[in-house]
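Shown here is a partial selection of chains from the complex, left in place.
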Amino acid sequence: MQQITETLVRQVIQPRTQESHKGSFGRVLTIGGNRNFGGAIIMSASAAVYSGAGLVTCATDPQNFVSLHARLPEAMVVDYQDQDLLSTLIAQMDTVVIGPGLGTDATALEILKFVFTQVRPQQDLIVDGSAITLIAQYHLPLPVAQIVFTPHQMEWQRLSGLKIAAQTPANNQAVQQKLGATVIVKSHRTEVYLAAQSTIWQNTVGSAAMATGGMGDCLTGILAGFLAQFSADRGRTILAAVYTHSAISDQLARTQYVTLPTQIIAALPTFMAQLAS
Amino acid sequence: MQQITETLVRQVIQPRTQESHKGSFGRVLTIGGNRNFGGAIIMSASAAVYSGAGLVTCATDPQNFVSLHARLPEAMVVDYQDQDLLSTLIAQMDTVVIGPGLGTDATALEILKFVFTQVRPQQDLIVDGSAITLIAQYHLPLPVAQIVFTPHQMEWQRLSGLKIAAQTPANNQAVQQKLGATVIVKSHRTEVYLAAQSTIWQNTVGSAAMATGGMGDCLTGILAGFLAQFSADRGRTILAAVYTHSAISDQLARTQYVTLPTQIIAALPTFMAQLAS
Amino acid sequence: MQQITETLVRQVIQPRTQESHKGSFGRVLTIGGNRNFGGAIIMSASAAVYSGAGLVTCATDPQNFVSLHARLPEAMVVDYQDQDLLSTLIAQMDTVVIGPGLGTDATALEILKFVFTQVRPQQDLIVDGSAITLIAQYHLPLPVAQIVFTPHQMEWQRLSGLKIAAQTPANNQAVQQKLGATVIVKSHRTEVYLAAQSTIWQNTVGSAAMATGGMGDCLTGILAGFLAQFSADRGRTILAAVYTHSAISDQLARTQYVTLPTQIIAALPTFMAQLAS
């Protein structure tokens, strides 16, 4: 296993080309947040905005429109059950996140299936949380897209069939290669299995200060923001996002016992400036 | 009476084990917040999140979902009248808070009674505010659980039958032992009567800068967060929570005339880092 | 005219008695905020909380419950058209604010008239904004209470019948004495005509950085918080509130072109600590 280094991340987070506009930094759609788990998709969309995505739209239950705008007026909102609008939007996107706070009921399943019919081969599709559980439970066929799964160990067990004790690098990679997708297995030492290469990467930053609800939702937004805007290859970009998420927590954890997702989100612009200089 | 010392608190707030995940730090459910008192349960849930609980869910009137998420996307929400969902959730919890902003009407009573049928012997159950008043008013039998009452002096009068002038340590302890629960009698020098021991503890930090609405709601969340995550025995953990709540106010009161609950909540991660180092 | 001095204000903002609880610092009810002007009552309630009132409840249009709690979970909320609840609440209050964002339609008039039937002789009643306009327009008889009017010059014209050019100290005082109330005529040099004495007071702090919407709503909350908690006589307490409001702006204006009401509110606890020490 190879370690993700700050040097690698610095190669991804490059100073921005001055002749650019918001379209240059990508369009992101985050889909999730039912009536019980609205906070998850708020954090995913927020992380995408604060990590520098050009334009972010959040498809969610309409109940969550007001709380999202109260925190994040920079994002647009759309009813995640409005298939016509969702179809039009997905066609314009560079990166799609599905799963944070989506839930596992019939509505969630219908939304997930519909999104799978709409995504296109060159789009990045980050699949998290309940979406992973639904795929495992209903044996959903995967769409052709640049898929990134972000399971924690129990979700990875559901998706891979590998019990946690059996989640060795070799076993994980074997399943990941059959999936033909990137897999980020989140744990206290997160491992990344990239779609495009055989090297297995390990995250060596981060700490138990991150062990709090919503941390994974936050990661999906950083992944989306990075994939939407950076010109490095997808693999390095994904590694940089995983590292950044944890490295910010490490900075905050110098003075905090626990580091909350919303605090990591707020610190994205300054942390990224440090690495880009 | 014995005084709660910083040394004791430092023994409770230990650096986190690195091989851990959010589940390692406990699941908390806060129940309360009717249409008039929604802020109370928002503060309770917030204090649980900021004190480091692994996963926090807030059961409340649906009116409060949006304001809670606007402040705290880290928490999940559920309708506190949805008994099926509440039953499923309570079974998964380490710690349950009931009372902040619950009110004392028929709906409140029904929710309280239902929760009492659902909690289990090993769960921590923090009972605050209107829930204490309802228990006193309707002579509700207590469930078998690790109960912590957090009355102010008037609520303690209702629950214990002791008029404020008669609330001497000996009288308080006699009633507390009959209740078989921990009792935290809040005043300008809060006293703690632990379920498991005969020593009576006194809080010597805190000041009149804390004499403002919502301070007790904030304490319930810190108690829940501490009980959910720390491995010290329950008694010491409860004492540490009481101390932390007031000691943060003392730090803020160096430059503030009044210290608001939301400010104490925001300061939890940095204060806890000071004591854990 | 006599100038309000910092020395006078320091005599009002005294260190808190340690043997106290939230009830020691008073109960405040702020009434206002229709569907168009909800922000006004949010700022009034916020200023009451941040200036140290013990318990604050906000009676407003239910539309405003969620935005208020998203900013200020410390306050409770109640439908301002629920006369039964309002009647019960007013009976428990030390200080009532009516007017910020109330509007001038039939609903507003009905609420104002009802509140006038409920207040009691020893209660402080701060009457602001639309409430002043309604009193002038409908020649409403004033209730017996400790009334403080906070008109700007145009509202004072409506209430007093004095055109702005005719609002000399002598003319103002003549009308104020007939009203039998305290009158704070807000301008770039606010004048205070106290109910209990013949001295006219002038505010010499504050600047044009305060000339922005909502500044008067903020003042009503500081007045309420001060009257609810301080033991100085009413007159001095009112003068201290007027001074504090403007003096905070002056501190902020050292580095700000405009000082917003919400910024003044946030600075209340630290400013008051400076004067109390």
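In order of appearance the chains are A, B and C, and numbering begins at 1 in each one.
Everything below uses one rule, namely that a contact is a pair of C-beta atoms (placed from the backbone, for glycine too) under 8 Å apart; a residue touches a chain by one contact, two chains touch by 3 or more.
Bear in mind that the values here come from a model prediction, so they are computed numbers and not experimental data.
J.: For this file, in which 3 copies are placed, how many copies does the full complex count?
T.: Total copy number for the complex in this file: 4.
Please note the rule applied: only the chains that are shown with their structure count from here on.
J.: Turning subunit B onto subunit C with a C-alpha fit: angle in degrees, nearest 5?
T.: Rotation angle, to the nearest 5: 90 degrees.
J.: What is the distance in Å between the mean C-alpha positions of subunit B and subunit C?
T.: Here subunit B and subunit C have centroids separated by 34 Å.
J.: Please work out the Cα centroid separation of subunit A and subunit C, and write it as a whole number of Å.
T.: Roughly 48 Å separates the two chain centres.
J.: Give the residues of subunit C that touch two or more other chains, as numbers and ranges in rising order.
T.: If we look for residues of subunit C contacting two or more partner chains, we find 66-67, 70.
J.: Taking the complex as given, what residues does subunit B use to touch subunit C?
T.: So the residues of subunit B in touch with subunit C come to 35-40, 42-43, 46, 63-64, 66-67, 70-71, 152-153, 187-188, 207-209, 211-215, 253, 255-263.
J.: For the complex, which residues does subunit B have touching subunit A?
T.: Going by the criterion above, the answer is residues 13, 16-22, 24-25, 49-56, 65-70, 72-78, 268-270, 272-273, 276.
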